[in-house]
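One structure is given below, encoded as structure tokens.
Incomplete set of chains, arranged as in the complex.
Chain nomenclature is as follows: A, B and C, assigned in order of appearance, with residue numbering initiated at 1 for each chain independently.
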Amino acid sequence: MARQMKKQVRKLGLPPGALVHTGQRKVEHVHIESIRYTDSVCDALRPPSLTPDLLADPAAGVAWLNIDGLHDVGVIETIGQRFDLHPLVLEDILHTDQRAKVELDDRYIYAVLQMLRPENDYIQSEQISLILTDRWVLTFQEAPGDVFDPIRDRIRQNKGRIRKLGPDYLFYTLLDALVDSYFLTLEKIGDRIEALQEEVARNPDPDFLNLIHHLKRETLFIRRAIWPVRELVNNLLREDDSPLITPATRTFLKDVYDHIVQIVDIVETYREMTAGLLDIYLTGISNRMNAVMKVLTIIATIFIPLTFIAGVYGMNFQHMPELSWRWGYPAVWIVMGVAAIIMLILFKRKRWL
Amino acid sequence: MARQMKKQVRKLGLPPGALVHTGQRKVEHVHIESIRYTDSVCDALRPPSLTPDLLADPAAGVAWLNIDGLHDVGVIETIGQRFDLHPLVLEDILHTDQRAKVELDDRYIYAVLQMLRPENDYIQSEQISLILTDRWVLTFQEAPGDVFDPIRDRIRQNKGRIRKLGPDYLFYTLLDALVDSYFLTLEKIGDRIEALQEEVARNPDPDFLNLIHHLKRETLFIRRAIWPVRELVNNLLREDDSPLITPATRTFLKDVYDHIVQIVDIVETYREMTAGLLDIYLTGISNRMNAVMKVLTIIATIFIPLTFIAGVYGMNFQHMPELSWRWGYPAVWIVMGVAAIIMLILFKRKRWL
Amino acid sequence: MARQMKKQVRKLGLPPGALVHTGQRKVEHVHIESIRYTDSVCDALRPPSLTPDLLADPAAGVAWLNIDGLHDVGVIETIGQRFDLHPLVLEDILHTDQRAKVELDDRYIYAVLQMLRPENDYIQSEQISLILTDRWVLTFQEAPGDVFDPIRDRIRQNKGRIRKLGPDYLFYTLLDALVDSYFLTLEKIGDRIEALQEEVARNPDPDFLNLIHHLKRETLFIRRAIWPVRELVNNLLREDDSPLITPATRTFLKDVYDHIVQIVDIVETYREMTAGLLDIYLTGISNRMNAVMKVLTIIATIFIPLTFIAGVYGMNFQHMPELSWRWGYPAVWIVMGVAAIIMLILFKRKRWL
């Protein structure tokens, strides 16, 4: 998939930490969304631009700042200075198609992973960056539209324990939503693989080849996106001395880990199944060829000798006694019929019919 | 297999720890079974509903509470509160098709794994959750019917040492029964693979293809269920400071570990054998095609030249001296016979016959 | 390999540690053999039954008790009580087709592995259990006949250092003999693989397919038996604080480890070679099919046009000027000859001949 590469390439030659958005510009304007909540209050804003009070520490509770659209480097830079983020973290936020990873700093945790969405047969990936500080969760997306709406609802309607807990729980919830979204993407792929399995077995049409290879590529693509997420969550779990994540949240993160392990399992199963699809297709083709060959053989082996007999009595020799026999013609028919029947029986015996 | 996924998907969007049964409802009513025993007394009940005295700590000995059917979330919630289980444990109990795993808490050990049962060519899996506390063993099943009946008999009839030992021994015995049941399932698969091996080699019928792919899928399915069980038992063994499992029981758990390693070995062997089945099938097909081709070639290569000769003497040229020869016709027969015999000898030499 | 499974299955439902022999009864009577030796004395007995004095500790030197035949559970139980063996060890002794493993207890070391013997194209496995205590070596076999006779000779004739050393050296010697016997079994397999390689390349007969798959299964079977032996010896080496094995013997065990590593290497090589055999066979088949196809093509492509020409002059049109030409008939022969020669030259050029 050369698409990842092209973006990467555009950046080469620049000094490290140079802030240039290397992805496709997926949205006209940068959308800013600020949600601040404590157990009792919830404040959601969609301001047109990044004002200083949006970046002021909350008096209490959790502040979630979500940025949709990465092409406005100024916005990212402002946030970077406000939270004192490492230049390479800012670079990673802008430089889409990152491999999923987590960076643990004393003051913040930076996680980056791909959100996957099936769209017209193609799996679309969108890079989501998550930053957790002691009071904030920052999220950066390439475009509006995400899998976080149920979380926004839960915050607004104070459902579950989310309003009672800190930013680490919000961070976990977002991660959990992203990982859960992989299930949906995989289900789409799984349904298509299963549908193909039956269809290909029934009718190995050459058109399926492209579909199979397309599925193979998509599975490979998902795999590359999902595998490092396991490492990401594992690293989060291992770093158990970070004060940013409470032990209670850590228990929930273990659940995310279990999910991602299960997802990796499923991806591997799908890889084997797409590989199996090609086998099914190829055996289907060879079965059909076999059937075609058998018909050709049977027709040819029956008629070639008969045609030969007819050819013999089509010869113009002056001295061919059979030609003048009274029952010569019917006799030839009988001989030919008997030969055909014998051959049919033989074929039947060899189980070619 | 997309069946696992669908259940998962139904839950997405809910807050973590939300108690919703995501599996198929496999039973009309929730069945409750309570067995309490000491070395001297054994008390087995099948009460219609969950009364508080069922959840009271036993004065002595072991209390085993078995729940068949998971759709009544209230029952699970009551038990969860009674034993102070983590919300995610309750979620895992309800959320069937979990990957096998064990959670070690200070007060309880939670293990979840799949019970496998061959049913009309398909391997049916049923999720079994086991919870061990200092006095209790809790088991949760999706439906009645399990592999624990011999254990129930042993408790009732005070066979072996089970009545003399604590809940950790019961916990081990249940785990052992589940692992042993994998042998039965594998035997079914193994018998079918061996039967197919012989049949496919004898007669590579295209109908076997579906069977082979079905077996492949089932082996993959079993593998996904069994592999994590090894990790589960290994984790149980490694955590040797948990006070819930006595050293004596730990020795027995090592035996379970040996069994599961052996089972994993067999599953891998079966995977190689099913992969080999496809090879056997394909070589069978290509052998048969080879045989068909040979017959076609032999018939065609013998008769095509003969037919040509007959065609030559079927020409209507006015000046064809052979036509008027007295022995022309028999001579042609002789020429054709000799040509046929020479070709047959040639084919014999090349070992095509 | 469903044979392993069947025995396993017969035992299911019994309490763990229940003593039931699950293997095939390979011998009529249980044979007991007792060899006691010091540097100066050697005492070999083959008593008809297990008397208490056979189980009495030797005053000095080493006592080796060998049991051939496992169906008499009483004998095993008596020995188990005498040496205070764990019930699961007794179960493992009786329950044949164990995966090779070692159990290290404070008072004894229990090792179980398979002895392999080629017998009429099949590799026969027999489970050997070895128990080492401070004064005893106990061995349990399924049937009489083993690879220990050279060791018995060495003890009887006081060859080498065996009579001077303790039971741990005897234990090592027995293990070494078992591991060495794998070389013999592998040599048989290796010879057959090499013989097949040449034969299959020369003449890819479909009958070889069964042989190849048989060899593949046998190699798989050996592999499953031998791989865990490496782990067994490695575990013995790692447990360097067990007082039962002296440092001197440990050095010899390292040698056994080197041998088993070499054997595992050879088994893997043989697996690759059997997999290669199928490739050789299949390419042989496709080569032959290619040759057959070429002959068909050459005969057909030469004679089909010629037959067409003959057919043309076999038409009965009233106005066919060529038919009345004086040299029409010879001319047709010349045309046909030239056409055939041109085609033969063409085929030669394309290297089809």
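Following the convention adopted for this analysis, a contact is a pair of C-beta atoms (placed from the backbone, for glycine too) under 8 Å apart; a residue touches a chain by one contact, two chains touch by 3 or more.
The structure displayed is predicted, hence computed values, not measured ones.
Here 3 copies are displayed; the structure file describes the full homo-oligomeric complex as 5 copies.
The definition used in the following text is that only the chains that are shown with their structure count from here on.
Of all residue numbers that take part in the contact between chain A and chain B, under half occur on both sides, making this a different-residue interface. When chain centres are set by their Cα atoms, the one at the greatest distance from chain C is A.
Rotating chain A by 145 degrees superposes its CA atoms on those of chain C, with the angle stated to the nearest 5.
Chain B has its Cα centroid 26 Å from the Cα centroid of chain A.
Averaged C-alpha coordinates give centres for chain A and chain C that are 43 Å from one another.
For chain C, residues that reach two or more other chains under the stated contact definition are 314.
By the touch criterion given at the top, residues 1-2, 4-6, 8-9, 12-18, 86, 88, 91, 98-99, 101, 203, 206, 209-210, 213, 216-217, 220, 224, 278, 281-282, 285-286, 288-289, 291-293, 295-296, 299-300, 303-304, 306-307, 310-311, 313-316, 320, 322-329, 332 of chain B touch chain A in their complex. If you check the complex, the residues on chain A that touch chain B are 150, 154, 159-162, 172-173, 176, 180-181, 183-184, 186-187, 190-191, 194, 197, 201, 251-252, 255, 258, 261-262, 265-266, 269, 272-273, 276, 279-280, 283, 286-287, 289-290, 293-294, 296-297, 300-301, 304-305, 307-308, 311-312, 314-320, 350-352.
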